[in-house]
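A single protein chain has been removed from this complex, and every other one stays in its place.
Chain naming follows the written order as A and B, and within any one chain the residues start at number 1.
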Amino acid sequence: MTTLKPVLQVTDLNVSFGPDTVVRGISLTVNPGECLALVGESGSGKSVTARSLLGLAGRGAHVRAKTLSVAGYDAQKLSTRGWRKLRGAHVGFILQDALTSLDPLRTVGKEIEDVLRLHGSASGSQRAARVIELLQAVGLDDPVRRAGQRSGELSGGMRQRALIASAIAMDPALIIADEPTTALDATIAAAVLGLLRDLRRGGAGMLLISHDLAAVSATADSIAVMANGRIVEQGPRAQVLEDPQHPYTRALLAAAPSGKPRFTRLSPSAGAPSSAPQPSGAATTAPPLGTVDAQPLLRARGLAKSFPMAGSADFRAVSSVDFELFPARTLGVVGESGSGKTTTARMALGLLVPDAGSVEFCGEPWSAAAESARRARRPSLGAIYQDPLSSFDPRLSTASLLADSLSFGATRNPRSYSGEISQLLEMVGLHPDLAPRNPATLSGGQRQRLAIARALAPKPKVLICDEPVSALDVSIQAQVLDLLDELQQSLGLSYLLISHDLAVIRHMSDDVLVMKAGEVVESGATESVFTNPQHSYTRALLAATSSES
Amino acid sequence: MSIHNSMLPLTDPVLVSAGTRVPRPGATLARRLVRRLPTVIAAVVLLFFILAAIAPYLLAPDDPLAINPAAAFSPPGPGHLLGTDESGRDIYSRIIHGARPSLLIGAAATAAGLGLALVLGIAAGFGGRWLDFGIGRILEVLFALPGLLLALVFIALAGPGVGTTVLAVALTTAPGYARVIRGQIIALRASPMVEAATVLGRSRWRILTAHILPNALAPVAVLATLGLGQAVLWAASLSFLGLGSPPPAPEWGTMLSAGRTYLSLAWWMTFFPGLAIVILAGSATVLSRSMKAASSQ
């Protein structure tokens, strides 16, 4: 705040690895006390940019720039030694996942002390005292004990705070944070972002790197949107968010599901007409096909499940969960990690036997039935997962996977089902030319489309979707969510949709269950739950995610 | 700012095209060949030894048993490429003719070892908690006599000979293979792939035969290739120690054992048969590595 000299000034930065140029002529400026967010999807070059600013772009990287001034130093003139003096002392770096970014074999105290040892001349006892001070400053309780623990012994939020402590130990002029909250639950992420905001108030400039435009909007003063190694749009926060100029920025904003009513398209609609059965009205809010009067397809009563833990009491993953899923409707289950969402899904799928309670499917016992009795009814209940590739037999091609599913496991020879396979592929928006390919060679979005096609092959009534879009970029997520919407409308499917992402759940669900620590804390029609939350936890979740305001 | 880029990912959402992976231009062809060179060489070497085992007279027309006392202990040179032994027999011919018994012993031991490992590994992987526990304890005992020790104890009980060598080597190598196979099966049983097959309504039998076994047994080919080299090496070690097949036969280990006596006099008697084993085992290692790399891609 004292000087106007920028802590980061980059003009025309290019980074290439051999023949591949991954960053093309980008320019960035960060002033003291200011936060610039660099936003882009995977492969956009944002992480390489961040690492280049520290001289850590990696082996074989060729970095060129007209200006590369980092914390007042001309980085292009720095020797190896000079870089080492800069790193940690004048620039603090915070990486995504503190579980892997802190050495799992060393205590967090030692990791933080390293910075002080490398850049300061303070004595051992002074350093130890400073470590405690830092841990306190980032809001860790019982800092003396925390300093002696390893990253594996701390929770995700605590770890990330410890990593931040190591980045700010020398009061650096510039802090670079690469996806600092991506691995965290919403409520924890909000708190960590709050901590980063406080740091900026201390006068440090900050470069915040994220894939999520919405997540950075509350923290950033200005935003740069990056795609394919270029900055496509850059400007003050309000301008970029409210009046985006570049089509890519507009598409990114449109792809975010938050605040979009049910059945609104999130991805740009296809220009070419497709033979896939698509509903006509793309951006309309079509009413749900099913009605609550019908008999529920899936009904759970008093579900409970505990897992034995070595040397301590059983872990109660789920206690007393009730829900009903009606035809052609979507029931969203939202909760943070460890809330029991996936255990609930596995019981609904008949993969786990509940300790108490029961699941009924189409009005008949499901969880209480023997697997041999369930097997004949399984085609009516499909599932898709967060990581589709691991659910495919690695030896099978795309076409063989679908043939296997179409023939109910009788054959993998795609020849006798070639017509159906092409139809299925088109239905999920995949080109039929992909049929002979191994799924491992497909992109993340293509794999999830294939997983949906496989699940649809036996003509199910219900799909259980466990975090179906969590591993995908926001634009791909938008496409997959749109696809799920289309299929629901054209085929009358029912979804049990499980996600940690409140925005996804709100956009996709008719009814919602909010889970915490194995219990349903709130349930009801989605809009009424989200507009008028009754439980304090629901309110906390909403507050943590609605940071745009 | 005003960059228009038609390659941006959001522009063509539906009917995601087939061409996501653009093959690199031809400049990398040379690099790919260089990277595959060790694999190619290893394959050629193995084929050479297999040819030697099938038709040794094609590669070495001389009689490996022909005695010529006048030419005893000739060093490597024009007449005898790799020298001669104490009776004047040509070392090169003996190595080529020794390929058949050596490879046969190696192959038999690998087959027996893998066979035993398959039985133990599959039983442990599928047989339930108690069988797994029991086989685990058996493997632990076998591991407690590692390497040559188990083979030697076995030979002490059964007496030396070719059959014993095969069984001894099989017994030595089986526990390691069994553990790999069991690990594969256990990992696959808990995999999302099997869960997905269950959800699709596949029977347990179908999941076992169509998904778990084929994937679990894929590494067996890798193990067998690596194992062949190792088995030849172990068998030669036993022969070298005087516990293999009897002397006049041109088996590599026996040649080594005979050469040991003349180590300071005629180094080539030990060096070249040993080199044959090193090259064979090395090629098998390279090949198995390439197979593993290819299957994990």
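The working rule: a contact is a pair of C-beta atoms (placed from the backbone, for glycine too) under 8 Å apart; a residue touches a chain by one contact, two chains touch by 3 or more.
The rule is simple: contacts and distances are computed from a predicted model.
The chain that is not shown carries the UniProt protein name "ABC transporter permease", picked from "Nitrile hydratase subunit beta", "3-oxoacyl-[acyl-carrier-protein] reductase", "ABC transporter permease" or "Diguanylate cyclase". When the missing chain is restored to the complex, the residue among B:T165, B:S237 or B:T254 that touches it is B:S237.
Contact with the omitted chain, checked across A:L36, A:L54, A:A214 or A:V232, is made by A:L54.
Within the set B:V40, B:A55, B:A156 or B:A221, the residue that contacts the chain not displayed is B:A156. Of the candidate positions A:K85, A:R262 or A:R377, contact with the unshown chain belongs to A:K85. Residues of chain B in touch with the missing chain: 38, 137, 140-141, 143-149, 152-153, 155-159, 226, 229-230, 233, 236-237, 240-243, 256, 259-260, 263-264, 267, 270-271, 274-275, 277-282, 284-286, 289. Residues 51, 54, 56, 84-89, 91-93, 95-97, 100-106, 114-115, 118-119, 142, 145, 150, 152-153, 163, 166-167, 309-312 of chain A touch the missing chain (whole complex, contact as defined above).
Just so it is clear, only the chains that are shown with their structure count from here on.
One simple way to say how far apart two chains are is to compare their mean CA positions; for chain A and chain B this gives 44 Å. Across the interface of their complex, chain B is touched by residues 41, 227-228, 230-234, 245-248, 251-252, 255, 267-270, 272, 274, 276, 349, 351, 374-379, 381-383, 385, 387, 390-395, 405, 408-409, 412, 426, 429-431, 433-434, 437, 440-443, 445-446, 449, 454, 458, 473, 475-476, 478-479, 482 of chain A.
The touching residues of chain B, when paired with chain A in their complex, are 1, 3, 5, 7-18, 20-21, 191-193, 195-203, 206, 210-211, 214-215, 218, 297.
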